[in-house]
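With one protein chain withheld, the remaining protein chains of the complex are depicted in position.
Order as written gives the chain letters A and B; numbering starts at 1 within each chain.
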Amino acid sequence: MAVLTAPERKSPARLPTSGKRARGPRRTPPLVLAFVLIPLLAEALWVFWPALQGFYLALTRWDGVSAPQFVGLDNFREMAHDDVFRSAAGHTVLWLVVFGGLSALLGLAAALLLQQERRGVGFYRAALFLPVVFSLVATALVWQAIYQPDGVLNQLLESVGLGSLRHAWLADQDTALYAVIVPALWRQIGYVMVLYLAGLKGIDPALYEAAKVDGASAWQRFRHVTLPQLRSVNAVVVSVIIIDSLRSFDVVWSLTRGGPYHSSELLSTYMYSTAFQSLRLGYGSALAVVIFVLAFGVICSYLVRAFREAD
Amino acid sequence: MANFQTGRRRFLAGLGAAGTTALLGGCVTSTSSGKSSSKGPVTLQSNLSAPQAKAAMEDLVAAYGKKGSGKAGLNTVAAETFRTQLPTYLTSANPPDVYTWYPGSVANAYAKKNLLLDLDEVWSSSPDLKRYTKALNSLCTASSGKKVFVPNTYYWWGMFYRKSHFAKWGVSEPKSWDDFLDLCDKLKSKGVAPIGLGAGGNTPWVASAWFDYLDIRINGAQYHRELLAGKHRFDDPEVRKVFDRWQEVLPYFDPNGVAIPFQDATTALLNGHTGMMLIGTFFADAAPKSALDDIDFFRFPVIDSKVPLAEEAPVDGYFASVRTGRRDQVFDLLRYLATAEAQEIYIKGSSGTVLPCNPDAKDAGTALVKKGRKHVDAAAEITQFFNRDSSDALQPTADTALTKFLAKPKSIGGILTDWQRDAEKIWNA
Partner (left out) sequence: MSANSTALRRKRAATAGFHLGAGALAVLWLLPIALVLVTSLRSFDDIAAHGLGSWPQSFTLGNFHQAWVDGGQQRALINSLLVTVPCVLVTLALAAMAAFGLSRYELPFRRSLLLLMLGGNLLPPQILLIPVSKLSELIGVFDTLPALIGVQIGFGVGFYVFVLHGFMRSIPVEIQQAAVVDGAGPWQIFWRIILPLTRPALAALSALSFTWIFNDLLWAITVLRSDTKMPITAALIGLQGQYVSMWNVIAAGSVIAAAPTVAVFLRFQRHFVAGLNLGAVK
């Protein structure tokens, strides 16, 4: 791949004696170029090169041990006729909207609730962040115990008289996907909250003061001060949420493996099971390419709009 | 403003990418031709990660080191990690020397790709291996005719139940299929779910035991092996007969059977919520120690007495990488692992519900194990289990099909068509 090269030397602090410029430097200092290129190189080595190989695998049929067979676009043709792919894609879109939307809304709400420094707020923030920290093995263990037919949730429903709502939450075709969204949200909201907290901290309190002086209510302050100020942070957080939703794998896989019979299958779990259980790495790579294109398309369109607005 | 010039840049990038990928593609899929070094201890990569099994393997490796003829280094990784990484281990530039795994179809698949070390010399030079049964001999032979495997222990599958509970309910072991149905009726009348199953959570493969057993009882072990190898179809009438017979006992299954993993199903069995369960002896590891003496089992009832008696008795053991640089040390280690002494050390350290492959080695000596030995010896044919007789890649197709059948038995026609289609993708890969 084409990689721009630049001499790597740290330029000492120069006095711009020759030609003071009105705006920022027009010729970028070599230091800044180095600043950008070193991380780019690191990523190129560990991500881009393997990614290109992954894209190449999408054009082959490979089982991991024997020599691969080049099959061109056959994998993609198979995908077009694959029922499981279609339902997984549908589930992924649903996941993006429900999981993504709820984590943004609830994360922002939590950040707004816990943004002010008071006694005990550290404890509440830590409580919400704790699920993010806890290992996946323990999380899966506990949520399976909660969702089992004789588990905590069903017992709770019985004790409050809603026994008719009892389900085998993770084993029932109709409830599996929604049941998995709950632990996924439980793990995600603390993390979104942290991002929004950092963003809220960047808002100048003087703006709030000015709004209060003008007689604005809490809701009006939120709509006319907080939201506009959060716009650049929002671009980041929403992109993060989109990426996470499309890459969501851990929680779903450890709770249901995409089952029962593909009813909670997402594109990411389908890709993993195809590549590492059915050992069809070519088809799995093709699915990964689809996930990538989908994510890239969504992010790009969102960011292009966000960049255009900001400028 | 569009600072992008996306159109032209993307086109050029695309060209460059296409050229580079063609070059790079070779890198990721090539099997290295390097050998592992010839110095240092023999590396033994093990998937026996349960604390007890791991301790037993450590004892084994320590005993080998004390013998003085060589040293071995044990590396234990989680079972699921081992399964996904095994192809990577075998194809890497510096592969581990010896691996724990299963014989039969799965080892043969790797042998066909020239990844396994030829162990004929071990089999011919070891006094122990010469006395192993014919069944084990053929199991450890690849389709090329060469031996590629050294067996360690085996266990068996059966209908397990709690003796005290059966006594309380006034029932006893059935002798035939009709007896079995009567037993289920009696248990149901007592308010107990007769047949337990733990095919939920992360253990859907437990349901395959039912498929296996019904198939080998109705169609015979030979047909079953051929079916799994792709020589028959899942939508054949013989397979349909298996499911018709299964429908007879379906009403007696625990309704929560597909919602709980087998460890919780074990709890249900021991608590008396269910009557019996078709499971392997490993389930005793999930039982509290106080219940171990109370556990007993009976043979899956015979349906057609004309079909040669077959039982499922999966074998565990070791194979070696063909690119090991420590060939002689590997042979020495494998010869030791085949001895009675080694297998006894392993059995003593682990939970004691497995049987040694060495005919002279002593097992744990409990009544259960003695009954198990007789149970397996009485069989004319031995099968391994669905995934071991076919491949790990075929197992998920069975999981999907069988969980769907257990929930919607009426759609069996469509289920079998889908299963055949999924299986073909694996067989033709």
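Methods note: contacts are C-beta pairs under 8 Å (C-beta built on N, C-alpha and C of every residue); 3 or more make two chains touch, one makes a residue touch a chain.
Being a predicted model, the structure only gives us computed values, none of them experimental.
Within the set A:G101, A:G122 or A:G163, the residue that contacts the chain not displayed is A:G122. Check A:L113, A:L162 or A:L227 against the missing chain and you find that the one touching it is A:L113. Residues of chain B in contact with the chain left out of this view: 3-4, 6, 9, 27-28, 30, 32, 45, 47-51, 53-55, 75-81, 84-85, 88-89, 92-94, 96, 262-264, 266-268, 270-271, 280, 282-283, 285-291.
Where chain A meets the chain that is not shown, the touching residues are 10-16, 20-21, 23-26, 28-29, 31-33, 35-36, 38-40, 42-43, 45-51, 53-54, 57, 64, 110, 113-114, 117-118, 120-139, 141-146, 148, 150-152, 155, 183, 186, 190-191, 194-195, 197-199, 201-202, 204, 206, 232-233, 235-236, 239-240, 243, 246-247, 249, 268, 271-272, 275-276, 281, 284-285, 288, 291-292, 295-296, 299-300, 303, 307, 310.
In the analysis below, only the chains that are shown with their structure count from here on.
The centroid of the Cα atoms in chain A and the matching centroid in chain B are 37 Å apart. Across the complex, chain A meets chain B through its residues 1-2, 49-50, 52-57, 60-68, 144, 148-150, 168, 170-173, 254, 257, 259-262, 273, 276-280, 308, 311.
Per the touch definition, chain B reaches chain A in the complex via residues 1, 13, 16-17, 20-22, 24-25, 27-29, 31, 84, 87-88, 90-91, 110, 113, 115, 200-202, 204, 256, 258-261, 264, 391-393, 395-397, 399-400, 403-404, 407, 425-426, 429.
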